[in-house]
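Everything on this sheet refers to the single structure shown next.
What you see is the complex with one protein chain gone and the rest in place.
Moving on to chain A:
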Amino acid sequence: MPTILLIDCSLGMAERFSFVTKQQNNMATTMNIEKRSLVAKIIESLMTNTNSPTKLETIALVFFAGRDTIKIVQHFTKNTDDIIKSVQKLPIFGDFSLKSAIDFAKKYLTTTFGGQRSQKILVFTDSSHRDDDPIKESTYNNSNQMDIDLRKVITNDERDKTSLSNSTTDISFVCIRKPSSSDRARLEDITEQTQCSFSKIYWLLNRDVENNTTITNEMIQDVITQIKSDIMDVFISILKCGHYESQLAVYPKIKPAILQTTGELLQPSNTLTVNGFIELSSIRSAMATSKHILLPIQRYTRPQPPMPMFATKKSAISSSSSSSTTATANSSLTTQKKSNAANNFYYLLLISLKKEKSAALISVNDQWFGAIHCQKFERKKKSSRLILSVFEPGDCIPWISSFERLGPYALVFPPANNSELVYKKQQWPVKPFARSYTETFLIWCRQNNFQNDINKFVRASAKLPDKVNIFHRELNKICRGAFIYGLRDRLFHLLRQLFQHQIQTNKIKPDGIKYVQNVIMYMNRLSSSDRYIKYEETSA
């Protein structure tokens, strides 16, 4: 998922710390380094050993200081080396304005990725400032004044609601020192103002240890592990379909969700169970709260024979490796086989869904569903991945009234007298409701609506005696309309005049005249009637 690393380059980042590295021979070397170098170190170790081979994350690097001092140092990339390279030289600028930086980062995210969900901003700053530092104090005060817009306070309630449900961007902060409670409140406040959701603050040094300004490599490692487990982690889960199982990595993690009807908080279960299948043309892009990529898990082992992706090559390899008599080859072969075996169902599902243009309906938890479909990934090569769309818990998709009331084809359309089941795509039942765009209603609100209906009717009269049915259908429509809109006196009068005129001017075929005369009589009767009576040919 797109992540922006937002790095504070204000003056405060030039503050020095002693940094202790332990050599292999247990000799500790103390270096006096600036905060910005520390940040560089944190990012460097964060970037190494993330799940880089899978290229899950796409990361951009932005430096910020004052309101207008914002610089994109690295555009979104999946190459972690580029990030590490760019972070080596951190400049120092004067000012500090966090809010404008976050606003910028949000805009940057939407420019690049649009309204995607699960975007992240990771702010590297040292929000804590020493009390004896008057310059910084005043900068913070300034930024406070700048940041808080009084007009917005009024709409706070309303915005809270929307920001909770709609905010797509998570912000976390990485600080050198643990921020004081007021600093923390300020960070939360800024987050709220920029309509992001506040997720966490990480820090290297505890605040209470005033004198100890030594930072060790272990401290950095601790923070890195935390950040990684929160942000970069994948969700290992089991996909189950009857007796078939496959283990997969779900990325990003499925977040817990609230079941609206009961207000209950649901956790995603470790097992995604396939409940059945729905054709893509039936599920029709059902709306999801989040999208996740599902990847098969491949075990990487040290002795490296050419690693086949799939069982196909297995037997070929087993025959070729049978000549090598080492025990290691044998053992790696078995592991290999196993990791492949675990993925067989993944690939089977992938290919089948792709061929059938279908989606698997899975349950994430009780009353919580999602759909897995196959998506093509590379333009040139034919390679696909499974994508999981997680729905809102409960029955929240208007055209699927209830997930539990979906039945398998074999039972909904059972084959007649014991024959083989033959699948044929069926239409989903249409909710019996008269919609104005599926049925014709007499809407005469606009001038041309009325005109069109009248035109149809009058033209049909000219065609008589052909298409009598159409003429009568139009007649009934017009007459009913006349009753509904309280128009009958005037309308019938005019129509009678019109028809008489048409007959006189020979616009109506001789054979059609009797139909028209019948209609004139019918209209005569209707105008004195209390209620609308449908015209039927026999009534003439």
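Note that a contact is a pair of C-beta atoms (placed from the backbone, for glycine too) under 8 Å apart; a residue touches a chain by one contact, two chains touch by 3 or more; residues count from 1.
As a working rule, contacts and distances are computed from a predicted model.
Write down which listed name, "DIS3-like exonuclease 1", "Protein asunder", "Phosphatidylinositol glycan anchor biosynthesis, class F" or "Trafficking protein particle complex subunit", is the UniProt protein name of the chain that is not shown.
Missing chain, per its UniProt entry: "Protein asunder".
Of A:R67, A:R184, A:K200 or A:R385, which residue touches the hidden chain?
A:R385
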